[in-house]
Structure formats: C-alpha cells, structure tokens
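One protein chain omitted, others in place.
So, subunit A:
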Amino acid sequence: MIKPNDQELEEWLNEFTIEYPSEEKIEQTIAMLHHYVPKKKKVHLFRQVYKELLGVSRVFWMTNLIYLAAGIGFIFIGGGNPYITLFLLAPLPVLISLIDVFRGRDEGMIELELSFKHSPSQLILSKLATIGLFNLVCNVLLIAVIHIFTEHILLSSLLKYWVVPYMVSISLCLFLSIKFRAVFAAPISIAILFSLGMAISQMAQVYEAVPTGMFLFLFMAALFVLGLEVKMIYKGAYHEFSD
C-alpha cells in the first residue's frame, strides 16, 4: 500500500470542512464535564491538628498522663492536700504544651506557615482548643476521683485553688508566649506558679481569708485577658518579624 505524503494528506483533509463549535457550546461542554471532575477531599483542620498532636507532640499526652498519675499519687499515696495539688499541677500540661503550640514561630517556620492552607493563627488556636479541652477533661476526672474517694470538694475552694490559679497562670503564660519565645515563657510561668503555690501552702489561712468576690473578679479578668489573647493570635500578633 502506498502511503500519501504530508502534502497529499493536507490537500485531502482540506476537502472537508469542520464547523468550529460556538463559544456557547464550548461553555456548555465544560459545564457538563465539571460534574465528572473529582472533587478534592477537604481535610478538616481539627482532625489534622488532632492527628498532628497525636503523632508529633507526644509531650502533650505524656504531661497529661503524668499529671493524672502524679495527682492521684500525691493525694492517695503521699497524703497531700488535694487543693494544693490541684493548684500546683493542674496548669502544668497546658503550660508545657505551649512550647509546642508556638514551635513553628520559635523555629523560624512562620514565614513558610503563613503561606499554607491552614494559617498559623488557625493552627495555634485549634491546637490551644484541643489542648485546653483535653486538659479540662483530665482535670474533671481528677476532681471526680478526689470527690468520690477522699473528701467532698467545695465549689468555693475549687474556685480558689483550681479555677483561678489555672486561668491566671495560663493567660499569663499565653501572653508571654505571644510576646516572647514560648520556651522561656513556660518555665517562667511554672516558676511563678510554684512559688505562689508554696507560699500559699505555708499561709493557707491568709489565702482562705481572701473574699470569694475577689477570686470571681480575678477569674473574670483572666477570662477577659484570654479573650484578648485569642484575638491577638487571630490577628497574627505573635509574628516576630514586623511588617
């Protein structure tokens, strides 16, 4: 069989006329095909953070487990005061975990992270929410154990020895972490917490004499500051570089 050369082929093809489709028809075809284009799976941020914390930040889970074990050990084996134990130990897992929350910024990754689908603000806030929520569950668990197996926990004492120190120390550490490196902020906050805890354990009567209203005020103030800090993080105030 003799093959036609290019010129012959071109001449032969030129005998045929093919109508070019209208713009409208092209648009219709694209719109129809759109239904068949596979959609990109959306991975939810919280699921991502949970997985990341599970895989990367073993420190967070470990500190919470150690907290529970140490809390139960101090109270049930060591005969320690449950309120002072709560005062000293409850905020520790969150304070230590803040180092991981701000790790991206502290290790110079922020420039890169700002260009990612999940922004550093979203990531920090969702990590804080996950960490806070899990730690709260651990706290409630420990308080329930104390309540059931030792003495009845008084709400007013819980406010003085757990809620207020917990909120104040976390809001202080978070503020320091926003402004400075978390690796410095966390030990400073823990040192302040321990100094206060030791002082209060020595002067329990003076501490007990402080009116409940004062603690309610401190609680509200800490809550307000935490709200401001969340706003600061959302707006990116934790960036080290200036724009």
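General remarks:
Note that contacts are C-beta pairs under 8 Å (C-beta built on N, C-alpha and C of every residue); 3 or more make two chains touch, one makes a residue touch a chain; residues count from 1.
In the analysis below, contacts and distances are computed from a predicted model.
As stated in its UniProt record, the chain not included in the shown complex is "ABC transporter ATP-binding protein", which appears among "Chromosome partitioning protein", "ABC transporter ATP-binding protein", "ABC 3 transport family protein" or "PadR family transcriptional regulator". Of the candidate positions A:Ser119, A:Ser157 or A:Ser201, contact with the hidden chain is made by A:Ser119.
Of the candidate positions A:Leu9, A:Ile30 or A:Met109, contact with the unshown chain belongs to A:Met109.
For subunit A, the list of residues touching the undisplayed chain reads 41-43, 48, 51-52, 56, 103, 107-119, 123, 243.
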